[in-house]
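To start, the structure under review is shown below, and the notes come after it.
With one protein chain withheld, the remaining protein chains of the complex are depicted in position.
The letters A and B name the chains in turn, as written, and every chain counts its residues from 1.
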Amino acid sequence: MRRALGWLAALGLVAGLGAAFAYAPREVVQGNVQRVMYLHVPAILTAYLAFALTLVASVAYLATRRAGWDRMAASAAELGVLFTGLTILSGSIWGRATWFKGQALSWTQGWWTWDARLTSTAVLFLVYVGYLLLRAMVEDREARGRFAAVVGIVGAANIPIVHFSVKWWRALHQPSTLLGPEPSPIAPPIRLALLVNVVAFVLLFAYFLVRRVEIARVEDEALD
Amino acid sequence: MTAYARRVSLVLWKDLLTERRSKESLNALLFFALLLLFLFQFALGPDRERLQAVLPGLLWLGFVLAGLLGFGRSFVAERDNDCWEGLRLVPGDKSAIYLGKLLGNVAVMGVVELAVLLLFGVFFNLDLWAPLLPLAAVLALGTVGVASVGTLFAAITATVRARELLFPVLLLPAQVPVLLAAVAATEVVLAGRPVGEAAHWLKLLAAADLVYVTVGLLTFEFVLDT
Partner (left out) sequence: MIAATQIRKRFGLHPALDAVSLAVEPGQCLALLGPNGAGKTTLLRVLATLLRPTAGALRLAGVDALRDPEAARARIGLVGHGSQVYEDLTALENLRFWTAMRGADASRPRLLAALAQVELDAVADERTRTLSAGMKRRLGLARLALAEPEILLLDEPYTGLDQRGRKWLAEFLSGRKAAGRALVVATHSFADALAIADRVGILAGGRLVLDRPSAELTADGLFRLYGELTGAEVEAA
């Protein structure tokens, strides 16, 4: 089953790459750099999926105290951080290429704007990196599971609050940038390519998750 | 008074009594806040207008930093003499302990904020009287926001080594929305603009407070207990 999932994920990735580069059209305004969207958007969606899973697993752990749920929560959070990092990286690159088109920039400039989505994602990243740090610093397995679960629940509950506060904050200080890395959702080919990549990422996430949970289980059993 | 309310008030009474006796936290926090004030002034230069523009931000930055010190100490007294165990052994809903601690933290932070606000008013020539009520509302909502998660995370990190490092790392990202909302609302209020302009921020703060306190009440027993 695991192997099948792995092959499926690999297949999905190939399909996704094909869709992103071969199938999807070249975007009129931004050019080829817009294809980063096929990485950026699936990455953040997968990250949200991962953190949702962390939330569910955290609650389940507190309710049942079964170690399997704790392993799931931790693994999902790790992958969530990974995909969030990818989102920020790709968003930063995309933003630099798009917003500063035509401007002369030194190599250190243009990598960050306090765009609402980028900022929210960065806060999300920090929250869950904190989650992982907490896990690293508590040795008692049982306490670690409990504490991490509570932090995971707070982190997840905060996501919508962060989203709104950053969005409104951004609106205060900056006229809306029309040339943001917004996907043009209307064109069907673009939408299809996006969908293919989202599916590919979710498959990849599922595969990584299954492997990671298994590694965690083996680790736990070795300590027993 | 119900048994639950009684436990809440007992915890609150104990913490406030301890604070009044030792005065450790309050004095240190007040002094810290005063130092921050001077640091801000020195770091940002003598240009008064520039300072006044960023005043709400500085104010809340000061509160958040003071909160890191103050909330981090929430459960320090419990670490001695098996008192933490004692709390665990108290029968009944443990969330009463969280609520009592939260109220105590809000009270102490409230005093610190009041003092800092008055000082800011003096040093930067602010009119605090006219917007008093809305200002109090913003302060109250914001303080509950930072204290609710702060108290919960203080309990979590109380028994972890390197608590002093982990506590800020966990708390600060979680406090971002409260910081943003409180600063924006304070800006509106201090500038004398109609409160309606800050209404959405206040609603967000209220909603956030509700969420945080609820999560705290529901999960505290898991933090305290095996």
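In this section, contacts are C-beta pairs under 8 Å (C-beta built on N, C-alpha and C of every residue); 3 or more make two chains touch, one makes a residue touch a chain.
What you see is a predicted model, and the numbers here were worked out from it, not measured in a lab.
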Original post:
If the hidden chain were put back, which of B:Ala28, B:Val90 or B:Ala206 would touch it?
Top reply: B:Val90
**OP:** May I ask you to list the residues on subunit A that touch the chain which is not drawn?
**Re:** 139-140, 142, 223
Original post:
So that we can see where the missing chain sits, which residues of subunit B does it touch?
Top reply: 3, 6-7, 10, 13-14, 17-18, 21-22, 77, 80-83, 85-86, 88-92, 225-226
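Definition applied: only the chains that are shown with their structure count from here on.
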Original post:
Counting in whole Å, what is the centre-to-centre distance of subunit A and subunit B, each centre being its mean C-alpha position?
Top reply: 31
Original post:
Along subunit B, where are the residues that touch subunit A in the complex?
Top reply: 149, 152-153, 156, 159-162, 166, 169-170, 172-174, 176-178, 180-181, 184, 200-201, 204, 207-208, 211-212, 215, 219, 222-223, 226
**OP:** Going by the contact rule at the top, pick out the subunit A residues touching subunit B in the complex.
**Re:** 62, 123, 126-127, 130, 133-134, 137-138, 142-143, 146-147, 149-151, 153-155, 157-158, 161-162, 164-166, 168-169, 172
